[in-house]
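After this line comes subunit A, so read on.
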Amino acid sequence: MTTQTKEAGAPSPAGEGSLLSVRDLHVSFKTEDGIVRAVDGLSFDVQRGRTLGIVGESGSGKSVTNLTVLGLHNPMFTTIEGEILLDGKELTTAREAELEKLRGNKVAMIFQDPLTALSPYYTVGRQIAEPYMKHNGASKRVAWDRAVEMLGKVGIPNPKERAKDYPHQFSGGMRQRAMIAMALICDPDLLIADEPTTALDVTVQAQILDLLKDLQQEFGSGIVFITHDLGVIADMADDIMVMYAGRAVERGTTDEVLRSPQHPYTWGLLNSMPRLDSDLGAPLAPIPGAPPSLLNPPSGCPFHPRCTFRDRVGGSRCVTERPLLAPDRASACHLTADQKRTIFVEEIKPRLG
Partner candidate 1 sequence: MLRFLVRRSLGAVVILFLLSIVTFLLFFGMPRDPALLICGKTCNPQSLANIHHVLGLDKSIPEQYAIFLHNLFLGSNGFAQGPCPAPCFGYSYHTNDQVWATLMDRLPTTVSLTLGGAFFFLLIGLGTGLMAAWKRGTLIDKSATAGSMVLGSMQIYFLGPLALAVLVYQTHWFSKPAYNEFTANPITWFTGLIIPWLVLSTIFAAQYTRMARSSMIEQLQEEHVRTARAKGMSRRYVFFRYAWRGSLIPIVTIFGIDLGSLLGGAIITEYTFGLPGLGQLAVQSVFFSDLPLLLGVMLFSAAMILLFNIIVDAAYAFIDPRVRLS
Partner candidate 2 sequence: MLSGCSKGGSDAGDNKKQDQENAKRQQASIKFGGTADSTGPAAAVPGAKSGGTMEVLQRDSYAHLDPAQIYVSDEGSLATLIHRGLTGYKSTNDKGSGHEVVGDLATDSGTTTDGGKTWKYTLKDGIKFSDGSAITSADFRQTYERLFASFIDQGPTYLQQWLADTTGADYRKLLPDGPYKGKHLPDSVLETPDSKTIIFHFKTAHPDLPYALAMAGYAVVSKKGDTKQKYDKDPLTTGPYKIQSFKSGKSMVLVKNTNWDPNTDPIRHQYVDQFNFTFNQQFETSTKALLADSGADQTGVSFNNQVDAGNLSNVLNDPKLKSRTVAGYQPYVGQMNINMNHIKDKTVREAIAYALPITPFIRAYGGNDAMEVAGGLISPTVSGYDATFDPWGKKKNPAGDPAKAKALLKKAGKLNMKLTFGYINTPEGQQYSTAMAAGLKKAGFNVQRQEIPAETYYDQIGKVDNNYDIYHTAWGADWPSSSTVIPPLYDGRVIADGSPNYSHVNDPKVNADIDAANKITDPAKAAAAWEKIDQYLVKDVVNAVPTAYYKQVQIAGSKVGGLVYDDVIGGIDPRRLYIK
């Protein structure tokens, strides 16, 4: 088990030997409307050669967390507390120049929408070659050749010619492949993929996922895979962390989380996911209510306004007391372990079919 789950909020020694280790991370932005607590006490680890899936709704803090890892937040508006260790090196306090050396080199990122994530003004080849020139001090010529080679590797036909194209001349899948080529050109240790397949259609999605898995085998990188799609995560991740309102609410191995989920929110996620084998007549059950405002998160358990199992906890614990996330395989919910098991087996599972 790679996810060395520790209790949230309680500082614990960084996971030894972890590639990436995040401890009690708090990220908040100042906005015109007030302070947004995008990430609120988050800890997790990623190992080499393994994939951590982060799941959650829009605005649950998944992307913010990973942008913060790369230091891509705007320091003017953002406050960061906690530790981010990459190979044991503290990143939150690192100088900009050091971060620049890491970015695209040791840590690379793949973004959700490859159309907006690639500059429309420069050729694909140039954009792929840039980090290679920067980090390896390679000449234009060498970097270009390397870019062409990478394009070939990610499965772009006729890479020599296509490198001269602009992103808008690529199809969506090809653009995402180009993004991947760009991310991998410097053999990064850690790859952060932020919903890399969301914007693609299903067949292309599968190809890209396969490509990522293949490349992981080849390069041995650790991957943080962010998505809101449990189907994708089942395919990709070794471990899963479910996020809600800037916090981790459940974590475990992919098997554990998908087969015996413990948190009502995870149940909700599973419930609202369509399945090929489900009864055509059975309606999907969306989670009621809207995601919480991060400006003014609900007290106690942030999920309580939408939780249908609140009354089973008894008292007003859900409203007043914030449930903690225990280490390792755990979920942050006031329901007892038994309740969790029974509710899942008796009430949720049947509906999932």
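Regarding candidate selection, all candidates are chains of the complex that A comes from, given by their letters.
Rule of thumb we're sticking to: a contact is a pair of C-beta atoms (placed from the backbone, for glycine too) under 8 Å apart; a residue touches a chain by one contact, two chains touch by 3 or more; residues count from 1.
The model shown is predicted, which means the values in this text are computed figures rather than measured ones.
For subunit A, the touching partner in this complex, chosen from 1 or 2, is 1. Residues of subunit A that touch candidate 1 in their complex: 67, 70, 72, 76, 96, 100-105, 108-109, 111, 113, 116-122, 127, 130-131, 134-135, 166, 168, 179, 182-183.
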